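The other protein chains are all here in position, but one chain of the complex has been omitted.
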């Protein structure tokens, strides 16, 4: 059975390692914070200027001076730090953040990502996404395998204007976990419980490597 | 009579304007702070990281964490701010400091300055001088008119390795106040009390413009 | 002490003229110079090029200057959630230049640090790279980006002393310190001006040298754009 959004977040959370600083994008990526494995210490960075981001505030304790990059009201954990946007993107460009989780509209089998603009539609802007994908060494994309029309979002080449070149390392969808090997394409690592390899093959438009038995995800 | 070091500093202090941020180099320039004219508010920046530098501390109140660019123990005035070296030179390069006063070994009549290196002698380094002279819009050099051998330090071209190109606007020596007009050379504005124009002419090797009556400095 | 205080927001925007480029601090609606925006609206200055990470919302923040058609061009990284903005942009009444958020921040910082240009990897291979010099450092392509050249910067801090030393609170800091550094004339508005000497000199976020005019805002709405809470257990 295909995963729901929380399932995708939960699977991505298994990629967290002790001592990592992590930047979570808007949408499914934000949910990853709810599934940090036991015994793992990570800290969340939000590019508008906080390290040590905590959960949403209790009702009535919202602070307009304390938001995340999605403009949501948040809290700061003990040991948090606030900083300006230049320092924030400084630490991103200098690769001090070990993991970046982003949503995407399209990903290509060489790791290009498109997630900021649909021609003909009102453009909202790239925000910090272009800085993040240009610098992060470890980018996981969290997205649906297909778009609302049923077309694959895992392509041989992005059709939409790209956000960054050859940067995505891993994709987690409601159907599968895939690595990206720029030489070989999407490498199928795991499938969602009960989802067949055939379904993944059918819904992946880019080059797809299926080697041997593909295990089910453990959630 | 030629000025002493304090006289040079006192004359330079007359150039201060209300609301200016000022960087004073080591040596004679440091003495300028002792002669701020009445009714003028200025703030002193030291490039190691302080704005609002005050006088030397009272004996016994020296603080190793509070020094100026000459490594002298200092104090901080109310309203002072400490900052790192990048921000400090950022404000220098961005021309937020209205006046820079420096010593020099040589100045040329197009405004070049040499003040960091004597070939054949042990080089100590340029410190922040190259950043200061490359960016400051208003540089006054405080120095002796001649070197210990009696040779002019106001030249048509510097003989020593230069610190910066065409940057000095004004020179104050024990004999004279001179503007630098890159087209015409040193322009004699004032002479020290009792010093003759002839002496200044004799001791200035670069192009020198003497127009009309040259008044004595008022100290 | 060099006193940076001016009487009010109207005095603080003196000299702002049609066609100028202006930096506005804030991220979303957090840390925006509410009182300066109101004063610019009142002044009626037109054809402004506004550099701001976002463009406000309908009826608040920079949305107030879009409503009155005072903005010729927006330079931002993200402009979503603003119907008036969308209408003006689609009708061609408003130019928009979108640039990556980190590049926006660094171009402000560069202006305030006297660095005319720098290289960043952000945007390489994308539309943002069009017309820009590409250079490879450490095997990786980078774009040449330039410092902003802005006449005014409007920023909002939490506290200041009369010398213009600024202190920010929480994530309301965001672009404000960088834009404060970058303005030829920097106008800072604050929630409170505290007596000289009451701010710890170790904890000044923006030294007063970068601030030309300072005033205490009359009122701060500090609207929350996206209220998210945990229900109390």
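Going in written order, the chains are labelled A, B and C, and every chain counts its residues from 1.
Going forward, contacts are C-beta pairs under 8 Å (C-beta built on N, C-alpha and C of every residue); 3 or more make two chains touch, one makes a residue touch a chain.
Just so it is clear, the model here is predicted, and its values are computed rather than measured.
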Visible chains in contact with the missing one: A, B, C
Candidate in contact with the missing chain, chosen from A:93, A:124 or A:145: A:93
Given C:169, C:184 or C:227, the correct residue touching the omitted chain is C:169
Residue in contact with the excluded chain [from B:164, B:185 or B:206]: B:164
Using the document's definition of touch, tell me which of A:83, A:116 or A:186 contacts the absent chain. A:83
Absent-chain interface residues of chain A come out as 19, 21, 41-43, 45, 50-52, 76-83, 86-87, 89-97, 135
Could I get the residues of chain B that touch the absent chain, sorted low to high? 46-50, 55-68, 70-74, 76, 82-86, 88-90, 92-93, 112, 117, 122-131, 134-135, 161-165
Interface with the undisplayed chain - residues on chain C: 106, 110, 113-121, 135, 137-138, 140, 142, 146, 167-170, 173, 200-203
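Heads up, the rule we're going with is that only the chains that are shown with their structure count from here on.
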Third chains touching both chain B and chain A: C
By mean Cα position, the chain sitting nearest the middle: C
Could you tell me which two chains share the largest number of C-beta contact pairs? A-C
Dist(centroid_CA(chain A), centroid_CA(chain B)) in Å evaluates to 56
Find the geometric centre of each of chain B and chain C from their Cα atoms only, then give the gap between the two centres in Å, rounded to an integer. 36
Intercentroid distance (Cα basis), chain C paired with chain A, Å: 29
For chain A, write out the residues touching at least two other chains, lowest number first. none
Chain C touches at least 2 other chains through residues none
